[in-house]
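A single protein chain has been omitted; all remaining protein chains appear in their positions.
Entry: subunit A
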Amino acid sequence: MSLVAVGLGGALAAGVLTALAAVVVPRRVRSAVAGTGTVVTGGAGVMAGVGAMTGSSLSVALPGLLPLSGVSLTLDALGGLFVAVTGGVAVAAGVYGISYTRSHGLDARGVQVVFPLFVVAMLLVPAAASVGTFLVCWELMALFSLLLVVAEHRHRPEVAQAGRWYAVMTHLGFVAVLIGLLVFVAHAADDSFPALREAGRHLSPGAAGLVFVVTLAGFASKAGILPLHAWLPRAHPEAPSHVSALMSAAMVNPGVYGLVRVGFDLLGGGTLWWWLLVLALGAVSAVYGILQAAMSTDLKRLLGQSTTENMGLVLVGVGAAGVFATSGNRVLAGVALAAALLHVINHAAFKTLLFLAAGSVLHGTGARDLDALGGLRAGMPQTTAAFGLGALAASALPPGTAFVSEWLLLQALIHGLPAPGATGGTAAAIAMPLAVAAVALTAGLAVATFVKAFGVGFLAKPRSAAAGNAHESPPAMLVGMGLAGVACVVLALLPTLVLPAVGTVSGVALGVGDPAVSGAVTVRLAGVAGALSPLMLTLALLAAVVLVVGAVRVVAARRARRAARLWDCGGGPMSARMEYTATSFAEPLQRVFDDVVRPEQDVDVTHHEESRYLVQAVEYRRKVPDRVERRLYEPVLAAVAAWGRAGRRLATGSVHRYLGYGFYTLCAVLILVAVTR
C-alpha cells in the first residue's frame, strides 16, 4: 500500500473513530481524546499529502457509498499540497484544542464530535475526483464549520449573528459552485473530473467563461475575496480560537484549490480576461483587506481581515500565472503559481500561529480588544514570543516567512512584462506594474498592522486590570503554538525544503515539465535571473545586528554614563492612559486613506446648563465601517426585507386562501406543460 493510501485511509478512519469516541467517553477525558484523535487525523493527512506531492497518487471509487453519483477520490500532487497544509494546521490546532476547549467550557459533545469531522471533510475536498463527491465534501466542510462557529452562541450574542451571516454567505457560495459545475457537467460524459477535463477542451468560449465566472464567485467567497468577504471578519473571530485557526489557515484554501483545479486543470487555462479578472480581484482584496486590518482594534478580527489580504495576494499569483500561461510564457507562469502556492503554505503556518496566540491571549485575559490589552510580556512571555514570531512572519520583511513567497511573487510580476506584440500584451503591460504596486503597498501596510497588533497588544503597560492579571496558558496550548512557530521558522529559513515540491506541483498544474523553482539553500527561479537565500540573508542580518550592538557597546564604554529617570514631562509616573492605543496608532493611516475607508466620527459636546462657555462632557465616537458592505450589502438586504414585507400581504392566515394558491399554481403548471409540449 502506498503512503497516500495509508495516509488518507488513516485520516478518514482516525477522524471518524475520534468523533465516535468523543460521543462515548466521559467529559473528563473527552477533550484529550478528541484532541489526540485530531492530531492523528491531521498527521495522517500530512502523510497522504506529502506522499501525493512526491509522486505517488491514489484513486478510489466507491460507487455504492452515495446514491446517484457514488464517491470517487483521487489525490494528485495539487490536491496533495492542500491536504498536507490542512493536515499540518489540524495537528497544531488539535494539540492546542485539548486545553483550550476544556478551559472555555467547550468540552460538551457537540464541539468535540464535530471538530475531527470538520478536519476530515476539509481533507477530502482536495481529494474529490467527481463533481458529486466534491460538492458533498464542500457542503460537509461548510456545515461542520458552521456548527463550530456557533459553538459559543449562548455566551455572546454576536456569535449568533456571525453564524447567520456565515450560513447565508457560505451557502450562496455553494450554490454558485454548484451551478457552475452543473453547467460544466452538462457538456461532459459524466461528472468525474477526467470526463470534465476531456469536455473542457471542446467547450465553447462562452460556456467556459460562464462556468469559470460562476465557480469563481463561489470559490472567491470561500477565500474571503472582495466583494464576498463580509462573512469572514465576522465568522472567523467569533469561532473558538482553535477553530478560527483551522478556518482562517486551512478552510480558505479550498477556494484557491477550486480556482486552480477548475481554471487550469479542468478548463485548460481559458482566456486572458479570466485571469485579469482574478488578478484584479486579488489585488483589490489584498489592499482593502489589509487596510481594514490596519484600522481594526479587535485582535481576532484584525487577523481575519489579514486573511482576506493574504488570499488576495495568492489570487494575484494565480491570476498572474494565468495571464502568463495564456500569453505563452509557461515558465514564468510556473514561477507565479509556485509563489501563490508557497504563500498558501506560509499563510497557513503564520495564521495558525497568530490565531492560536490570540486565543491564548483571550484565555489569559478574557479580552480581544487591543485598546484593553498591553503589557502581556510580563504575564505571558511564551505567548508574547509566539505572537511576535507570527507578526514577523506575517509582515513581508526578511527574515519573515511571508517574505519568501512575496519576493517570489514580485519576481514573477516584475519579469512579467510581455514581449512587444505578444497576445494580450497591452492589458498585461498595464496590469503587471499595477499588481506590483498593489503587492508593495500591501506589504507596507501589513508591517504597520502587525507592529500595531504586537506593540499595542503585548508591549508597554497593561491598559486594563484583565491585561495586568494575565496568566500564561497551559502546556498543551503552548505546544500547539510551538508547532506552528517551528513551521514558520523552517519555512522562513529553509523554504528550499518545500519549494522544489511546490514548483513541481505548479509545473504539473500548468502542464510544464520542469519545476519552476530549484535550489538547496539558495532559491533559484527558472527563466528569471533572480536568486534568494533566506538562510544567508538571516545570518547576514544577525551578523549586522551583532556588529552594530557591539560597536555601540565599545563606544559607549569609553564615555561617562549617568543613570537618570525616564523623562515623563516631570509629572510622572506615566499612566497606561497616556500610551498609544491601537486607534491612535492607526489614525495617521486612516487620515491618509480617508477617501477609501471613509471613517465615521462624531463629537457631542454637552454644555453646562448655566453657561454655554462651560463644557460638561465631550463624547467622541469613531467607527470605520466596511464600505463595500455599506454600498453593496445593505441595499440588497434592504430590498430583500422589502420583498419579505410585501410577501406578507399574500399570507393573511386564511386556510382557504392557501388552498386556493395551491389550486391555482397547479392549474398554471398544468397549462404551462400543456402549452410548451
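Here is the rule we go by: contacts are C-beta pairs under 8 Å (C-beta built on N, C-alpha and C of every residue); 3 or more make two chains touch, one makes a residue touch a chain; residues count from 1.
Just so it is clear, contacts and distances are computed from a predicted model.
Novice: Missing chain, UniProt name, options "Succinate dehydrogenase membrane anchor subunit", "NADH-quinone oxidoreductase subunit B family protein", "Sn-glycerol-3-phosphate ABC transporter ATP-binding protein UgpC" or "Serine/threonine-protein kinase RsbT": which is it?
Specialist: Choosing among "Succinate dehydrogenase membrane anchor subunit", "NADH-quinone oxidoreductase subunit B family protein", "Sn-glycerol-3-phosphate ABC transporter ATP-binding protein UgpC" or "Serine/threonine-protein kinase RsbT", the correct UniProt name is "NADH-quinone oxidoreductase subunit B family protein".
Novice: Could you tell me which of A:V24, A:A465, A:C569 or A:V655 touches the chain that is not displayed?
Specialist: Touching the chain that is not displayed is residue A:C569.
Novice: Just checking the interface: what residues of subunit A touch the absent partner chain?
Specialist: 562, 564-565, 567, 569-572
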